[in-house]
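Removed from the display is one protein chain of the complex; every other protein chain stays in position.
The block that comes next holds chain A.
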Amino acid sequence: MKKSVFFGALTVAGVAAGAAAAGTLDDVKARGTLNCGVTTGLVGFAAPDANGEWEGFDVAFCRAVAAAVLGDPKAVEFVPTTGKTRFTALASGEVDLLARNTTWTFSRDVDLKFDFIGVNYYDGQGFMIPKSLGVSSAKELDGATVCIQTGTTTELNLADFFRKNNISYEPVPIETNAEGQAQYLAGACDAYTTDASGLAATRASFENPADHVVLPEIVSKEPLGPLVRHGDNEWGDVVRWTLNALIAAEEMGVTSANIGDLSASAGDNPEVNRLLGTEGSLGEMLGLSADWAKSAIMAGGNYGEVFEKNIGENTPIGLSRGLNAQWTDGGLLYSPPFR
């Protein structure tokens, strides 16, 4: 770990200046593949399936960006990163884009010099405990041993939460989700804490998910979003508007089923036309082809389809839309207009 961080730091020094100057968009086009940083494996968000193909909510976003830029959703090189290595990987130019359920915070945005391009999942930190523990609120966890992934905001939220409620706890730092799962299942920690979506995903992979509950307390705001390096605004725009395109597509009723018809020729809805490139020149402004948004949506469907397919209520993870519904449905998803 020490070594990789050090070389990472050196690489930051060596590569960053060059990478920032050249323009990531041109680099990606020249290379023909998108390097996308994802987790080392969190079912539903980013994990390789039985055939070694990466799939999940974050993975789908990487594929949408690759489709928008290169026209091919398969042209993605997935780079697994841990909580500790992810920022170094992005800063050094090892990845073009980090889609790794990363919380948007002030210090990461300002001090670490990254640009969060939006929020693709509104989350909050929760606690999972075995049902047999008989605990119904996180405030009853006085003296409990809690497993946390180190190098995340959860560590700080946890310290704040227990301090605020004036109760004690014993943190057990762990490096990856798999390790945390092993310790938690063996009873080496009473509770496991991370983002509620991550807890649901972890619980879904248990042998007996019903034996475990996620406590009702959500102790923090965790807006998870993809991020890029600070200072490359053209690339930031491409990634930001790809996410907006997926969100807007759902709002406007553009799905992977009807997108073929809608994009064949200009229709009645001018905003759909502009989005899909049958009217106006939005793609050109981004430095992409006119059908960039169409390719992005075709890659895995609109935001709603991606959500339902990977983490929605009909998947083992079973997350409801909640805050992640469209603003028209009482959620927080709100794409700026395409004009």
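Just so it is clear, contacts are C-beta pairs under 8 Å (C-beta built on N, C-alpha and C of every residue); 3 or more make two chains touch, one makes a residue touch a chain; residues count from 1.
FYI, contacts and distances are computed from a predicted model.
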{"item": "Protein name as given in UniProt for the chain not displayed, \"Amino acid ABC transporter permease\", \"Outer membrane lipid asymmetry maintenance protein MlaD\", \"3-oxoacyl-[acyl-carrier-protein] synthase 2\" or \"Alpha-ketoacid dehydrogenase subunit beta\"", "value": "\"Amino acid ABC transporter permease\""}
{"item": "Sole residue of A:D27, A:D72, A:E155 or A:E308 that reaches the chain not shown, by the stated touch rule", "value": "A:E155"}
{"item": "Residue among A:F87, A:W104, A:W292 or A:F307 touching the omitted chain", "value": "A:F87"}
{"item": "Residue ranges of chain A at the interface with the undisplayed chain", "value": "1-2, 5-6, 8-10, 12-14, 16-17, 20, 83-84, 87-88, 91, 107-108, 111-113, 133, 141-145, 150-152, 155-156, 158-160, 162-163, 169-175, 182-183, 186-190, 230"}
